[in-house]
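Input: a single structure, listed below in structure tokens.
As you look at this complex, bear in mind that one protein chain is not there, while each of the others sits in place.
Right, chain A next:
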Amino acid sequence: MSKSIALLCIQATDEGRTIAEAIKVDNEGIQITNKPAMIQIEREGEIVIKADTVSDALGRDWEPEELQLILISTGGQIDEDDEQFVVYWNN
């Protein structure tokens, strides 16, 4: 049986678009859909947002807690530390 699909929706701002690009780098097979004002990101099992990758993409230091500024919604459980923000299902 395939794993459940983790979901992350972020605002379609300049920063949001850059972060979505950065998420692609670390999440193979991810699906990104543009909706009005919103970027919908889906991936089987989990979506990992790594602070290092996002910092590189933005050209400045970025902390996972800053995701709150562009976050709309998540479908999954959340695990957050200084290095990364993970949305995942445990099944």
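As a convention for this text, contacts are C-beta pairs under 8 Å (C-beta built on N, C-alpha and C of every residue); 3 or more make two chains touch, one makes a residue touch a chain; residues count from 1.
The criterion applied here is as follows: contacts and distances are computed from a predicted model.
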| item | value |
| --- | --- |
| Name per UniProt, for the chain absent here [options: "Nitrogenase iron-molybdenum cofactor biosynthesis protein NifE", "Protein lplB", "Binding-protein-dependent transport systems inner membrane component" or "Phenol 2-monooxygenase"] | "Phenol 2-monooxygenase" |
| Touching residues (missing chain, whole complex) on chain A | 4-5, 7, 9, 11, 35-38, 63, 65-66, 68-78, 89-91 |
